[in-house]
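Removed: one protein chain of the complex. Kept in place: all other protein chains.
Letters A and B mark the chains in the order given here, with residues in each chain numbered from 1 onward.
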Amino acid sequence: MNEIPLLHILFVSTALFFIGMYGFFTRRNIITMLMSIELILNSVNINFVAFNKYLYPDKLDGLFFAIFIIAIAAAEAAVAIAIIINLYRSHSSIDVEDADELKF
Amino acid sequence: MLQLVWLIPVLPLIGFLAIGLFQKKFTGKSAGIIASATVFISFVISCGLFFQLSSAQTIDYFDWINVGSLKIPISFLIDPVSIVMLLIITGVGFLIHVYSIGYMGHDEGFARFFSYMNLFIFFMLILVMGSNYVLMFAGWEGVGLCSYLLIGFWFKNNNYNKAANKAFIMNRMGDLGFLLGIILIYVTFGSVRFSEVFSGAAKLPDNQPVIVAITMLLFIGAMGKSAQIPLYTWLPDAMAGPTPVSALIHAATMVTAGIYMVVRSNILYSIAPPTLEFITVIGTATAIFSATIALTQTDIKKVLAYSTVSQLGYMFVALGVGAYSTGLFHVTTHAFFKALLFLAAGSVIHAMSGEQDIRNMGGLKKKLPITHFVFLVGVLAISGIPPFAGFFSKDEILAMAGVQSKPLFILLAVTSVLTAVYMFRLYFMTFFGSFRGTHDQEHHLHESPSVMTMPLIVLAILSALGGFLGLPSVFSEHHLFKNYLSSSLTVPSSVIHSEPSHYFEWAMILVSIITLIILIAITYNRYVKKGYVTPLAEINFSKTFKTLYHKYYVDEIYEALIVKPLYWLSDMFYKVFDLKIIDGTVNSVNKGVNAASSTLRLMQTGNIGFYIFAMVVGVILMLIYNLYGK
Partner (left out) sequence: MNTLIILSAVGVLALFSEMLNFKKALGAIILLGLVGAFAADVMAWNTNRHYYNEMMVVDNFSVAFTGLLIVITFLWFIMSPDFFREPSSRIDHFALIIFALIGGQLMTSYNNMLMLFLGIEILSIPMFILAGSNKSDLKSNEAALKYFLMAAFATGFLLFGMALIYGATGSFQIQNITQFIKSQQGNIPVMLVAGILMMLVGLAFKVSAAPFHFWTPDVYTGSPTVITAFMSTVVKTAAFAGFFRLFSMCFESSSATWANTIWALSALTIIIGNVTAVYQTSFKRMLAYSSISHAGYMLMAILALNQYAQGSILFYATAYSISSITAFAVLLLVSHLAGNDSIESFNGLAKKNPLLAFATVLAMLSLAGIPPLAGFFAKYYIFTAALQQHYTGLVIIAVMGSLIGVYYYFRIIIALFKSENDDVVIPVNNTFKVFLVVTSVAALLLGIMPQLVAGIL
């Protein structure tokens, strides 16, 4: 079987990173922004796993790092949802532009 | 005695801590008495040092900073220069403390006032005693802080706070120069200790660019602290503080810190002739500018303030022509008579229930006999009438300047004439003629209590006799002051080495006495006999007036050729130079920062989208620069 070259995988992960960044930029819905962040983190995960598999297959550093990222991302998401729910209670909206009381 | 040296600064510090922390516990006059006592003990120890010490001593205590090659110990350098300063600070300081017990007696911040005063004395002593530039700088900043606290002592008045801010900010500008100078010294000599820097400098030839840069930067610091053009306008404003503060900080001690610093670094300055020339120019310009401005001021303290600026200019001229001991001699006599004048003015203000405008005074001679007498002594001393103290020190400066350059001599002589004019104008307007104040004030007039007059009398004696420390060579072979200091001072090779001839000195003494007597007569005539009250009287020239005094034709010439243009100049300097250029610059910097702040603030829109956009722009710029830019 022909192996997929590393470059292709990196291309996917970088594309994913910038898609996440684009989403973070353009979306105003906080949940969607959270999803964009997950995209960014997953692109990093792909990077770690790919590097590990292709460049340094004798060790497992990259894989474990990816697992830690997944765990931390879950914890972050939990906190984020709590914050969003709280915000929805006070603002009755989850549009990020409604939260602009703090400025200047 | 050397074992006790550490007590000199520590005692006032203890006084500050004790009074400052337990303000409410000190009732009545106890705070003032304790504060004065600490300074007095320091004075006694300083006297002991004066009598016992024969050579320069460095006393190390412990390391303050110790990073890599940079070692800064807490250590004191005791040599004739610092002993002279110690005696001035503790001696005059003690008298002013005693005076303040009476002057501040009714103030609710009595204890707070004395704690600040003690703190000031502490920092000033550190400044003078420190054996390296960093310790000196610590004291330098500390006295600035105390000056700020004391100018704004009556903080309820917003104008006073503004004056305090102005003083602080202007001083910081100078301090920046000083700090850069210290850094440059460290970079050049690898040390900030006086002993190592000076022994390093002694090996260098004249006119090294780096030494010129160092001395220039240090002098910028001195310009701020000692109120030289262009950083002098804070000093007249600083008169907002209580009068003893003006006497102690803004006349006798702190403002002479710049002189001390240059004298202390004389080895550096002696090998930097361009800086010396620069100092001479600045000193002369300051002396004459501020003397002209003093001619028209009507606030008793402002006249004295401008006169202080002018006298400081004199001192710098002395330093600029390489006559370091002469400069320090004038510092000493000036400390005596200017403290005396300020305190006497304070006594007047006290008697006038806070009135400071001399147009509302007059005829105080009878009501305040002691104050009048000591004020007269002070005026005679500052005007340079022999045998009072100012005569000897000022004459010495004139003589040393005359040896170097004739135009310089003429400019300084003119300034000296102006000094006599404005001082006698002040004296006559305050103490002669009829009382021009309100009825209430007249009713209230009283001589100050003895706790205030005693220090005045002591200072008057010092102002009268202090000059004999440095008799010119015409009278005596032994110039006590110069001989005492000679071990720690150098003579720049760039200046002309010659003592003024005896013939020249005699001529100068005679001419100066005659000129002064004529001047006094003219001023007396103008302000007492004619009863001029500036500036109102300038407009009201009555015809009888003119005819009556027509025989004094000199009067009109004086009026037309000298006074009018001078007043015009004075007015212009004050309005254009002082208000527009100097204040304008300071204000526009201030405005600029404010405007920038109010604009930059708008970047913080509160919108996350924008924040992220800014972040990403930053990241992109960073990547472009680092990956493609190089």
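Keep in mind that, in the parts below, a residue touches a chain if its C-beta (ideal position, glycine included) is under 8 Å from a C-beta of that chain, and two chains touch if they have at least 3 such contacts.
Small disclaimer: the values here were computed from a predicted structure and weren't measured.
Listed by residue number, the positions of subunit B touching the unshown chain are 23, 63-68, 70, 137-138, 141-142, 145, 152, 155-156, 161, 165, 168-169, 172, 176, 179, 183, 187, 590, 593-594, 596-598, 600-601, 603-604, 606, 608, 610-612, 614-615, 617-619, 622-623, 625-627.
By the touch criterion stated above, the residues of subunit A touching the omitted chain are 17, 20-21, 24, 30, 33-34, 37, 40-41, 43-44, 47-48, 51, 55-56, 59, 61-62, 64-65, 68-69, 72, 75-76, 79-80, 82-84, 86-87, 90-91, 96, 99-103.
In the analysis below, only the chains that are shown with their structure count from here on.
Here the CA centre of subunit A is 66 Å from the CA centre of subunit B. Residue ranges of subunit B in contact with subunit A, taken from their complex: 601-602, 604-609, 612-613, 616. The touching residues of subunit A, counted against subunit B in their complex, run 21, 24-25, 28, 96-97, 99-104.
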